[in-house]
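Encoded as structure tokens, the structure appears first; notes follow it.
Apart from one protein chain that is not included, each protein chain of the complex appears where it belongs.
Chains here go by letter, A, B and C, matching the order in which they are written, and residues are numbered from 1 within each.
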């Protein structure tokens, strides 16, 4: 079924009785060409692009819970391409371009809203770093504008310009950055993949990966064994456990990241604003809730929930930066499981096991990467060659020291990225 | 030739009274950090007792009294406050002059526990935290040393450079308590 | 979350700094080889369950401690001083 305004009109006039499932609920087959472990954003987009761009449709996406139930349903919905290191820059640029055509491509309104992102800076040194970033963004073909304090004040008059602990020097404005409706991204990709013949198997937990003589043969699941020529591990938040089934250890620690949404309010924040000194970022959803977050809780956790010190430090940052939001009430908090790598950048690579591929380690940044990640990972799985925009996300970079992509400059302690 | 003039960390900031609680700067004399050398803990404790009449404090405790106090500061740090360390201590410990490194204030009054409960994440009620108890902990965003020195009195130490923030944070808490009436 | 410092007793998590898995205590010899060093600096077991990890009582007494904690439930299982674990 194709979605359109006309269709909504027709269904509305006929009692909304004609809507069909967005995806099928197939029984798993005994064998597939490709099995993707993980029905989150990255797994679904990988399946979609394998089908769409490489014509591979004998694919199963195995999800232990419900599709889109991981971090794609649990984030602050920010979409941007504002990285400054080679390796990241071209990848996120590629991903943003895919975002910009996503609704047309998927025939699904993911509410991608290019409302603009402003990263604030608070000293000359930070401005220099922002300039380095902005220059890289432009040289990659993306957009960036360096705002001075006065320009910033005109755009965001509600910020605390008078007695902020770390005064505002200006901001790096990325007009094409913005937000998207996170769940819809998962659903849109799921529907797109399903329409092309991909089997989405929910409530199907992978319990083992079958490997013979260094070659992958399939997986053991809670719904029986499934043979596969290729297996892709895309299980953010559980990357370590899945890799362990293949006898692998990863350069990853899993941490909790909390985020928050307030009660619905009339429009008051038109951009995405990030406050580096307070590790705080905020936007307002189309429903009116202020959606915001901060830093990790900083301890390893699979609990998908956090603790109060981080809650408070996020709120404190909000209070010093934009005192006008004080009376907005936090309605809900939640925690996502972040697979933190020692340089803050992801891993998209083959493994030493033939036919086994991995896509993991998205740290905080997985949501905006969903289109790009699936796209380049599909390319790798289908062709066994790195996509030109994803040559840097190699697993061996830590061992060799070649091409470590450390945007934060914090080194090998996982939780500092 | 000029002469160097001494200033205290809270110069011009204190004393301050809000409601029942008073915040004042303390002149505690010299402050020295004492860290026993390996295997010299016992000798150090004896020297401390002999020279200054105080036992080496166990964890979370202060010994001595105003003017002559030893406060536990960490696994290998005790703060000797008041006297200059006796020469017999030196062979047994690393000793570092900290006389100018700390803002030392006294906060006292009927509602002092309520005030501190607004900024300190440790249970400082008398039933839990008695005279002679000390804690290394936080005071809002600052690391601090907090010692109960009386039924309604605490000695608080933060870094010298943070004197203004200490006064700001405590004043805010004092106003909040006082306004409840 | 509350952590029991072997010196200070049970304290709020906000007083502590987190470093990561306690594998950091097992520093290889300089000539142990690339794999051993890669394992030490980068690779992690990252268990969903009990883990030994390093915390620093930064907002307290300054002790580095080894905490055994469940990453799924946040249950605190054991605490030791890093210096004693190493000794």
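Just so we're on the same page, a contact is a pair of C-beta atoms (placed from the backbone, for glycine too) under 8 Å apart; a residue touches a chain by one contact, two chains touch by 3 or more.
Everything below uses one rule, namely that contacts and distances are computed from a predicted model.
*Asks:* According to its UniProt record, what is the protein name of the omitted chain, chosen from "Sarcosine oxidase subunit alpha", "ABC transporter permease", "ATP-binding cassette domain-containing protein" or "Phosphoribosylformylglycinamidine synthase subunit PurQ"?
*Replies:* "Sarcosine oxidase subunit alpha"
*Asks:* Under the definition given at the start, what are the shown partners of the omitted chain?
*Replies:* A, B, C
*Asks:* Thinking of the whole complex, not just what is shown, which of A:53, A:150 or A:263 touches the missing chain?
*Replies:* Counting the whole complex, the residue in contact with the absent chain is A:263.
*Asks:* Which of A:25, A:150 or A:384 touches the chain that is not shown?
*Replies:* Of these options, the touching residue for the absent chain is A:25.
*Asks:* Kindly state which of the options A:54, A:115 or A:153 is in contact with the chain not pictured.
*Replies:* A:115
*Asks:* Name every residue on chain B in touch with the hidden partner chain.
*Replies:* Looking at chain B, the ones touching the missing chain are residues 1-9, 18, 33, 35, 37-38, 76-77, 94, 96-102, 117-123, 125, 127-128, 140-142, 159-165, 168-169, 172-173, 175-176, 178-181.
*Asks:* Just the residue numbers, please: which parts of chain C touch the chain that's not shown?
*Replies:* 1-2, 10, 12-13, 17, 19, 24-25, 27-28, 30, 34, 37, 40-42, 54, 56, 58, 62-64, 73-76, 81-84, 86-87
*Asks:* Touching the absent chain: which residues on chain A qualify?
*Replies:* Given the touch definition above, chain A has residues 3-5, 7-9, 12-13, 15-16, 19-25, 65-66, 68-69, 73, 86, 89-90, 100, 103-104, 107-115, 122-125, 127-136, 138-141, 144-146, 158, 160, 163-167, 181, 183-184, 187-188, 202, 262-268, 278, 284, 286-288, 303-305, 307-308, 311-312, 314-320, 323-334, 342, 397, 399-404, 406, 408-412 touching the missing chain.
Operating definition for what follows: only the chains that are shown with their structure count from here on.
*Asks:* Provide the C-alpha centroid distance between chain A and chain B, rounded to the nearest whole angstrom.
*Replies:* One centre to the other, that is 48 Å.
*Asks:* Could you tell me the distance, in whole angstrom, between the mean C-alpha positions of chain A and chain C?
*Replies:* 29
*Asks:* How about chain B: which of its residues touch chain C in the complex?
*Replies:* Answer in residue numbers: 59-60, 73-75, 77, 121-122, 135-138, 143.
*Asks:* Going by the contact rule at the top, pick out the chain A residues touching chain C in the complex.
*Replies:* 238, 240-241, 249-254, 298-303, 307, 309, 342, 398-399, 412-415
*Asks:* Inside the complex, what are the residues of chain C that reach chain A?
*Replies:* 1, 12-14, 17-21, 34-35, 38-39, 41-48, 51, 53, 69, 71-74
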